[in-house]
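To start, the structure itself, in structure tokens.
Of the protein chains in this complex, one is absent; all others appear in place.
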Amino acid sequence: MDELIEKLKVQIIKQLNLEDVEPDEIDADEMLFDADGELGLDSIDALELIVLLDKEYGIKIKNQEEGKQIFHSLKTMAEFILQHQD
Amino acid sequence: MEEKMEFIVTAMEKAPVYIISDNIITSLGFGTQANIDKISDGQTGVQCHNDASIYPTPVWVSKITASNLSPAAAQLSSPEKYTKLEQIFLLSVAEALQQTSVDITSKDTLIIIASTKGNINLLGDPGNFSSDRVQLGTMAEQIQSYFKNPNKPLVVCNACISGVLALDVAKRLLRKNKYKNIIVTGGDLVTEFTVSGFQSFKAMSDAPCKPYDKNRSGINLGEGAGTMILSTEKPSSKNNIITIEGGASSNDANHISGPSRTGDGLFNAIRKALNDANCLSSEMDYLSMHGTATPYNDEMESKALGLADLLHVPMNSLKGYIGHTLGAAGIIESIVAVHSLKNNSLYSSLGFEEHGVTLPVNIITRNEKKQLQKCLKTASGFGGCNAAVVFAKQNIKSEQG
Partner (left out) sequence: MENTAATYRQCEIKNGEIFLNGKLIFEKKEVPFAKFIKGAYKHFELRYPKFHKMDRLCKLAFVTANLLLEDNQLKEYKPEEIAVVMSNSNSTLHTDSKHANSIKDKENYFPSPAVFVYTLPNIMVGEICIRYKIKGESVFFVSNEYDKEMLTEYSREMIDCGDAKICLCGWVDYTEANYYANLYLVK
């Protein structure tokens, strides 16, 4: 799980072009889409995370609503991947 | 009092802009009447296409088939020299032109083209065409030189508001007497480029789209062209003369893809367009909305109509009939709105069943004959842009439809 979270941090920084963010700066429990959050992610980033799950983990998500719960934090994302990976 | 005076002065300065001719080409048919007949019948051109050249899995789109286009394109001189989109543009402009005495070869006539992606299907694989045909400017020159028009065409490329905005640009130039006639034509294709992009946005519906409905799940893309010929010269007919009374654009300054949550951007465009037309919202008889059927867009529109005090006015979206034709949408839908005014006809908003936006907008659920004088057409798009235009019928007493 921890290993997956570390891997996700690097993948997210790359996929979302988070130029000035270091992996250590993202907390596994922190809300990814907090309006006042440091990452400043928006709706396009949420869609990019859907692409990331498809591309890197072969998991398809139908709509943004479904994504909302999955992308709550890095931890929920990692849990979701572990549950749904073949 | 002073304010009132100023109001009158500006009103007098604005030269009228007459709509003297139009044409629509979509999957529903070639020609405005063919399209309006189908819309009036409640028919849709949106179908499920299982075609790997559009998308790997089946998608619901409105496409013009080769078997419909080829015989029509045969009327053009050397049709093989033109791409599919160029052929559609040429046919649309030629047919609209035929109904008028406008001299397209005159210095007084300008062509304005609205398109979001033009010949994007040629990108990387131009086939028999030169690779620069993918440039909107080069595509525009093809249309200009086909008709031997002496002026460099203007191309408006402004996402989903391109068509409505092109009409507003034309209005501005005609009021300034820069030209006597302006041919405004908008067109776009359904391509894998746009389908895959909207799919990545999770914005495509996997069924016929349902604008403003509780169960709406996104757009259907469509293709086609619409042409409106505008003039500073009053048409000879006494009745049913339609003018562009006003128009405006605005930006949300909020997000590059997500519509504003409050609808204030679209409201600003509507407010300015009504102002430009010297109209009150209470004078509007009909609203031709953008209504893409994405959850956020339709919700935003309802908020804007609330702010503009237009919730009670009958409104529809035509996306259920012809899909979202991108750069063509604003012109095609404006033409249908103009004919609604002429025919005193309101057309049902296809796909709508159960109210699905926060505010109580007045969605047209069945065709209706009603005396109509003025209407508003709106559009909103990526980049936070919004546009609105006001059309009006000039005769006070028209014969009963």
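Residue numbering begins at 1 within each chain, and the chains themselves are lettered A and B in the order written.
Rule of thumb we're sticking to: contacts are C-beta pairs under 8 Å (C-beta built on N, C-alpha and C of every residue); 3 or more make two chains touch, one makes a residue touch a chain.
Every value quoted in this text rests on a predicted model; they were computed, and no experiment measured them.
**Q** Have a look at B:S40, B:N68, B:T138 or B:N278 and name the one touching the chain we're not showing.
**A** Considering all chains, including the one not shown, the answer is B:T138.
**Q** Among B:D252, B:D285, B:E299 or B:E333, which one touches the chain that has been omitted from the display?
**A** Among B:D252, B:D285, B:E299 or B:E333, only B:D252 touches the chain that is not shown.
**Q** One chain is left out of this view; which of B:K176, B:K238 or B:R366 touches it in the full complex?
**A** The single option touching the absent chain is B:K176.
**Q** For the chain left off this view, which of B:P79, B:P126 or B:G197 is in contact with it?
**A** B:G197
**Q** Write the list of chain B residues that the hidden chain touches.
**A** Contacting residues on chain B, toward the hidden partner: 10, 52, 56, 116-118, 120, 123-124, 134-138, 140-141, 152, 154-159, 165, 169, 172, 175-176, 192-193, 196-201, 248-257, 265, 268, 272, 276, 381-385.
**Q** Residues of chain A in contact with the chain that isn't shown?
**A** 16-20, 40, 44-45, 47-48, 51, 54-55
Criterion: only the chains that are shown with their structure count from here on.
**Q** Go ahead and note the Å separation of the Cα centroids belonging to chain A and chain B.
**A** 39
**Q** Which residues, counting only chain A, touch chain B once they are in their complex?
**A** 42-44, 47, 50-51, 62-64
**Q** Within the complex, which stretch of chain B touches chain A?
**A** 200-202, 217, 255-258
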